[in-house]
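Attaching a single structure in structure tokens format; questions to follow.
Only a single protein chain was left out; the remaining protein chains are all shown in position.
Chains here go by letter, A, B and C, matching the order in which they are written, and residues are numbered from 1 within each.
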Amino acid sequence: MELYRGGLRVNDITNRWYQDISKSNYGAFITFIGTIRDEDNIDALSFDIYEPILKSWFESWQIIANQKGAKIFMAHSIGDVKVGESSYISAVASPKRRVALELIDEFVEDFKANAPIWKYDVIASKRVYAKDRSTPMNGAGVLSGEEND
Amino acid sequence: MELYRGGLRVNDITNRWYQDISKSNYGAFITFIGTIRDEDNIDALSFDIYEPILKSWFESWQIIANQKGAKIFMAHSIGDVKVGESSYISAVASPKRRVALELIDEFVEDFKANAPIWKYDVIASKRVYAKDRSTPMNGAGVLSGEEND
Amino acid sequence: MVKIEFLGPIEIDDIELDIDNLKDLSIYMKQDENLKEWIDISAVAVNDKIITTPDYKLNSGDRVSILPPVCGG
Partner (left out) sequence: MVKIEFLGPIEIDDIELDIDNLKDLSIYMKQDENLKEWIDISAVAVNDKIITTPDYKLNSGDRVSILPPVCGG
């Protein structure tokens, strides 16, 4: 797992990951690249990350991937990322294609729902929490007395 | 759609596609890279392609993608591709992630089932049709009088 | 005359047949030891368009392609 201040250097990262897996007899390698879209008059998005829990979340996915003979990769930005730049890259390598295709989907969706990362719109140099696009994590509601998982 | 004699130059191709879409406000870009695995004592795989039908097959997928606001890319090898080299790359760019995640899966699976490409194991310089790993295309059986689609 | 081409692993040269439909072609292929195994598992294109109706009418000058099972990637 790799965290960088500002936008990601996409080609450097994906080429390095491909190099990394290319000696390991994986038949399928899928990368997902997320780019900041020009919408809602934003100049950038900005991200806060809580690293200890992001790290353990990622490690639990790496274990799931390993059990399927696969390997996952992830890079994310911290702080401001301008429109047109990439803030998120993930990848899955696996011996056969089905595992990779299913895992990249499950991983990216769980990332969206449960990775401890908070997103802000940056408009006229002001940071506004993207509350309406955010999702309560698994376990949210525990303070209201709800048993949840 | 791009066809090349021999193994694909993965980084050149994927970096160029990413460059191509990076000005078009797509939020998600997914690449699938297929690599020849070292198995069954093969030295290489070899591919025959029937280009006219591959082209129309690809164009029909591009129309499906466009209707979802997405764009697809594909590169494939012709002839021999050595173990460890890539013979197939495809990619989907879309505004939002769900379309890209679903489309790459559907596209890759239909590619496997219906793209007019024939695969051969290359063992000791001999080309052996990989019949047991091949799939009858949609419409197969029409010569036996079966109406099929 | 209709031109028949055998694609991929079917190692048979192109032929020309005086036939009206796919049934005629099927009858021809059944008589050839090297072709009959491909009848049930191959798709068929006429002038590069996949055909799914067995009673499709063939015209003189048509080009028929026999497409055996595929495995790209």
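To be clear about the criterion, a residue touches a chain if its C-beta (ideal position, glycine included) is under 8 Å from a C-beta of that chain, and two chains touch if they have at least 3 such contacts.
Computed from a predicted model, the values in this text were never measured in an experiment.
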| item | value |
| --- | --- |
| Shown chains touched by the chain that is not drawn here | A |
| Positions on subunit A where the hidden chain makes contact | 34, 47-50, 52-53, 56, 76, 87-88, 108, 111-120, 129-131, 133-149 |
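In the analysis below, only the chains that are shown with their structure count from here on.
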| item | value |
| --- | --- |
| Separation of subunit A from subunit B, taking each centre as the mean of its C-alpha atoms, in whole Å | 26 |
| For subunit B paired with subunit C, centre-to-centre distance based on mean C-alpha positions, whole Å | 24 |
| Centre-of-Cα separation between subunit C and subunit A, whole angstrom | 49 |
| Residues of subunit A whose C-beta touches two or more other chains | 97 |
| Residue list for subunit C, restricted to those that touch at least two other chains | 73 |
